[in-house]
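Removed: one protein chain of the complex. Kept in place: all other protein chains.
Just so it is clear, A, B and C label the chains in written order, and each chain counts residues from 1 on its own.
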Amino acid sequence: MIRKIIAFLVVFYFGYILYSFIAVNFPFGERPLKGVAAHYVDKGIEEEGATNIVTSIVTLYRGFDTLGEVTVLFLAATGLGLLLAGMKEEEKEKPEPTLIMETTTRYLFPLVLLFGTYIFIHGHLTPGGGFPAGVVIATGYFMMFIAQKQFKPSEYLLSATESFAGTLYVIMGLLGLALAFSFLANVMPLGVPNTVFSAGIIPVIYIIIGFKVGSEMTGILAHLKEA
Amino acid sequence: MNGGLLFYGSSVFLMVMGIFIAITGKHLIKILLGIDLFDVGLNLLIISFGYVNGGTAPIFSKYPHIFKNVVDPVPQALVLTAIVIGVAEMAMGLAIVMKIKEKFGTCNIAKLKELKW
Amino acid sequence: MAMFYLLLLLVLVGIVSFVLGPIKVLRNIIAFLGAVTAFFYFLTNIKPGLIYSLNIRVYNVHFEAGFSSMFFGVIITALFIIFLIASFHEENDGAYYLFAYLTLTGALAVLFAKDLISFFFFFETMSLFSFLMVLKGKSDTSFRSAFKYLVWSVFGGYAFLMGTFLKVYYTHSVMIGDISYLAGGVKLLILILLLAPFAVKAALMPFHLWAPDAYKDSKDTFTVFFSGGLSKIGVFGYFLVLFKVFTEIAVKYPYFLKAFAWLGAITAALSGIYAFMQDDAKKLLAYSSISQLGYVAVGFGIYTHFSVVAALFHALGHAVFESLLFLVVAGVYYRTKTTDLRKMGGLIKRMPLSFIGLLFGIIATSGIPPTIGFPSKWLLYEALILKGDLLLTSLVFFASITAFLYSYKLVHGIFLGKLHEEHKNVKEAPLGYAFGTVVLLVPLLVLGIIPGLVIKPIDYIVRFYLKPELGYNLANMNTPLGHVNFPVVGLVMGLTFALSLFIYLIAGKSYRAEQTDNYTATEAIDEDFELHYAGEFYGFMKKAFGRPLTWSFEKILNAFLKLFSFLGEVARGFYMGDARVYLFYVIAFFALLAYLMGGKL
Partner (left out) sequence: MVSPILVIALSLFFAFVIPLLGMVSKKLPRLVPPLAMLVNLWILITNIKFVSRGAMLVTTAGLKPPIAINLAIDRFSLLFVILIQLIGLLLSVYYLSQDNRDQRFYMLFLLNILGASGIVMTGDIFNSFVFLEILEISSFGLVASKKDRKALEGGFKYMVIGAIGSSLYLLGIIVLYLTTGSLNMAEIAKLMPHIPESIKLFAALLLLAGIGVEVELFPLNAWAPDAYHGAKDEISTQLSSIISKAGIYLAARIFFTIFNGFYALKIIFYLGVITFVIAELAALMQKNVKRMLAYSSIGQMGLLMLILSLVAKRGDVFVITTVILLALNHAFGKGLLFLSLGALSGGNGEYEIENLGGNGRANPLAGFLFTVGALSIVGMPFFFGFWSKISALISLMKTNVIYLIALVLVISLVEIYYYGNVIVNLFRGEGKKYGISIVPAAVMILFALFVIVFGIWPHPVFQIAQSAAVSLIERTTYISSIIGGM
């Protein structure tokens, strides 16, 4: 009990400092855009051609981060596989999926996949992009894991997709290095803003990311389910 | 209502609760969730930092646009990264917890006492 | 550059002996030649007035070899040769000689070093490799002894390093040079810190705790070099620090010198008492060695011209007679496989040369003419008397008496009394040991009769720093207290001895009896009866000296160890929690820092 009280006091003191600091120094909503943010908002569309500024930040301006981010996810999937490999399956009573669930998911699954695809294709125009799309796709698979007893995606295929997409991402970056002497440079034509075929390499990268995140998240879920 | 109190306050509250749960919890999953809660609070906080009074989302559906008041896009991009990283961390943590459950047969943190000498 | 090449050559010889490890003959020849080269280098360079100087630019190592370096170099290399020749009889691998050579290199480089950092470097080299030598020792406890030795040596080395940094900080010079112009107590601190490693090496109390064990547990032949040679680095260090680093110590800090002399006297006396309580020959000799080095410290503490001459002379004498004793005991061990005095006895007829060596060794230890122990002690006593500190003088005299006691125990335990059954077929020590014994007997007697041979160079070393008070020629010495002619004294001793022998031979009606031809308490005794005992030889003395024997420096040391163990346990407690506790540390750390910095946030 005493431990809890001490923990409570310390933690809330921590919260208090944090709150008082940010409330004083960064009053809510009163910070003008400055520095790089102002540049992105002003020049973003001319430079990269994407109307969704966040997208162009994620894939181009800070594309190197995103590569790292993809790596982190890849790492998690790999590490999970490494740790959970060869784990004994526990004998447990698992509830049977009902007929309604089984049937619905069977029809819903393609739709979810399609929706995911839509999201990553339109990443540079609307909110969304490769990461949400990948998660949506993984959700579709997750539904199938729960509802269909026999459903099991091919691990071979998942792993191949993952690796292949990752390799492609790096190759896209190297393409920039080869053509524009800068890694991940936007080497494709920018096109007319606000159309699907615009914004240079952004859609390509988002498609790659969509595949990669989708297969990775599915892989993670599959591993967690199997264990 | 004062937006600062609402957004800052709630996200800091989430962070504090997360840490508190992680420090006092006994179950490993609970500790992981506490950390996750901390991350969620942090992400919320970062997003709320980016808000500009009266600003809209940084998506220009009409082009060429007239410069409008938009919120800061950078924290949003950063939070996207942070979320993914949080997911990865959580996945790794869960895998370790599952292994611990297998090897120790318990998820009670007080029982993890192999490393003392 | 010759100094540098010499050191390089010695390292090379070590490596070659290591590589040649299994090919024994070739290895031994090369090892021997290397040592002989070093010896002749020193012997040919020991000329008055020569200062060799050398800077090696790569690490800014500064070398300088003065007269004193050459003097000590001769002693150390000579003992190294004696050690090498004897050690060829033992089963040693190539690494043993590598370590031995690196120890020698370190020791010689210490003599050459002109700046304090390279001094420290070579001092640590010497400590490290001599530690490995002890580690390769013979007995099962040598590990513990080696460990103790390492910790003590490094303690000394680090104290020296601390002193070095203080000196450099205040004087902006890394060279060994005068610090007496510094203000305040810091120079005393520097002085003490710089002296510490030498006090450790020369086993001055209370820094002597490693010595008995390390001397006992290292290989017998190495002990010859270890006790006789490496401890000279300690004496060299006394000289270096007290004369070169702090020239005005006698004026500025007379009390420091007084304390130093007292420490030396206490060392001499207490170690003497410890020595005659030992039942192990090597341990007894180890304490005797410590005791003799105590006299050297006394000589430096008095700090007059001929007390220092006496100290340096005694250091040389210590190298000769203590090495001789250790060598004889090593030879005895080689034949009998024991150093326990209780298990030996009556070896006089089996090992006559060893007996003669030991006899002269103990005569020198006790300071009786015509051996090398006499002139130095004579000078030392005169210096003490001139100084007028009666208490100190009587303590040193007392220490001399203990030397008689343990010397007698040694010779009685090993060579006199009843021969043990299992030693019936023991032969004289092998050639290597015999060679060393004979070689060491020469300076032991020659320098006892004609001390002027060595007094002259020693005087040359000391004259530079202290006002000369001593008149001497080859065989005579003139001190403020009078005049002594050493050959005459030796002659008188010799005549006395011859006279007694004569009387014994013609006057005594003696006949030879077997030792078992005896009876006790009306019972005839047989072969198994223990006639000869060395175990509780001075048992009654325990009552007299009970207190200093129970009181031990180890207790203070153990208190320190306990303190550190306690601190360690406390520190370790921090890392005993689970993940939640560690998490709490992180948050608490941040909260605390924010609280401390509160005003600035």
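Methods note: a residue touches a chain if its C-beta (ideal position, glycine included) is under 8 Å from a C-beta of that chain, and two chains touch if they have at least 3 such contacts.
What you are looking at is a predicted structure, and each value in this text was computed from that prediction instead of being measured.
Partners of the chain left out, restricted to shown chains and counted across the full complex, are A, B, C. The residue from A:29, A:79, A:127 or A:191 that touches the chain not shown here is A:79. Summary of contacts with the chain left out: across B:4, B:73 or B:93, the touching residue is B:93. Only one of A:49, A:173, A:193 or A:210 touches the chain withheld from this view, namely A:173. Contact between subunit B and the unshown chain involves residues 19, 22, 28, 31, 35, 38-39, 42, 45-46, 49, 74-75, 78, 81-82, 85, 88-89, 92-93, 95-97, 99-100, 103-104, 112, 114-115, 117.
Contact residues of subunit A toward the unshown chain are 21, 25-26, 31, 34-40, 47, 60-65, 67-69, 71-72, 74-76, 78-79, 81-83, 85, 156, 159-160, 162-164, 166-167, 170-171, 173-174, 176-177, 180-186. Subunit C residues in contact with the hidden partner, per the touch definition given at the top, are 58-59, 117, 121-122, 124-125, 128, 135, 140, 143-144, 146-147, 150-151, 154-155, 158-159, 161-162, 165-166, 168-169, 564-565, 567-572, 574-575, 577-579, 581-583, 585-590, 593-594, 597, 600-601.
Following the convention adopted for this analysis, only the chains that are shown with their structure count from here on.
Looking at which two chains touch through the most C-beta pairs, you get A-B.
Look at where the CA atoms of subunit A average out and do the same for subunit B: the two points lie 15 Å apart.
Centroids built from CA atoms put subunit C at 69 Å from subunit B. Chain contacts: subunit A has residues 7, 11, 14 touching two or more partner chains.
Within subunit B, contacts with two or more other chains are made by residues 19, 23-24.
The touching residues of subunit C, when paired with subunit A in their complex, are 584, 587-588, 590-591, 594-595, 601. Within the complex formed with subunit C, the residues of subunit B that make contact are 19, 22-25, 31, 109-110, 112-113, 116.
The touching residues of subunit A, when paired with subunit C in their complex, are 7, 10-11, 13-14, 17, 21.
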